[in-house]
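Every protein chain except one is present and positioned as in the full complex.
And then chain A:
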């Protein structure tokens, strides 16, 4: 298929609309038995006209198989240590560090050290667990916001909110980022499990030391009053190391940690 050479020049030149030649239709043009009528055509989704292109698309999807050999190597850097106080994890690739930082230190509550996947969930947690003003306000109005992105519903109690999330959003009943606060009850069933996850000594073996435990009981750690440092943590990441007089990081009474 030969194209006129000037075509490429036209493409390179600026935008423009051709001045149309005069249109003058004769009614005989549409007279029977002739039936041509100029009109744009549309094809719906499943039309067979699209078969070839669709098959090409799916061949492409099925061919893509990422392999380490082909993907450019992760850039390696000289080994460095995580700078967060108390954390001595070592890295030699920035991607790994990024994931570590965001998972462990990124959205961490400065009061109870729970880590959250996103700022949104951290904010909700701090409000509901550590903000006494929230408690007061919630007696008079619906303050518990639905945790699903895009949903603006608010509820009187965390229980109501959970019901909403389960019923309307089909969330699991034990969604790990929506633990209801229990009032101080040292003898509550789950507390034992929680406490045993504490680090009494820094043994190499420890059970799941995470904010989101595997067992089904809801979290029962007593909430820390605002500003007070906890005397124990129910979750210490294994990457935190303790030395003499080591502290647990965030001392300030800032409401939340922001990433630098």
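What to note about this one:
The rule is short, and it goes like this: a residue touches a chain if its C-beta (ideal position, glycine included) is under 8 Å from a C-beta of that chain, and two chains touch if they have at least 3 such contacts; residues count from 1.
Convention: contacts and distances are computed from a predicted model.
The complex appears with one chain absent; UniProt names that chain "Transmembrane and coiled-coil domain-containing protein 6 isoform X4" among the candidates "Transmembrane and coiled-coil domain-containing protein 6 isoform X4", "ER membrane protein complex subunit 4", "Histone chaperone" or "Translation initiation factor eIF2B subunit beta". Where chain A meets the chain that is not shown, the touching residues are 1-4, 6-8, 10-11, 13, 15-26, 28-29, 32-36, 38-46, 48-72, 95-96, 98-100, 102-104, 106, 115, 117-118, 120-121, 148-151, 168-172, 175-177, 204-208, 210-214, 237-239.
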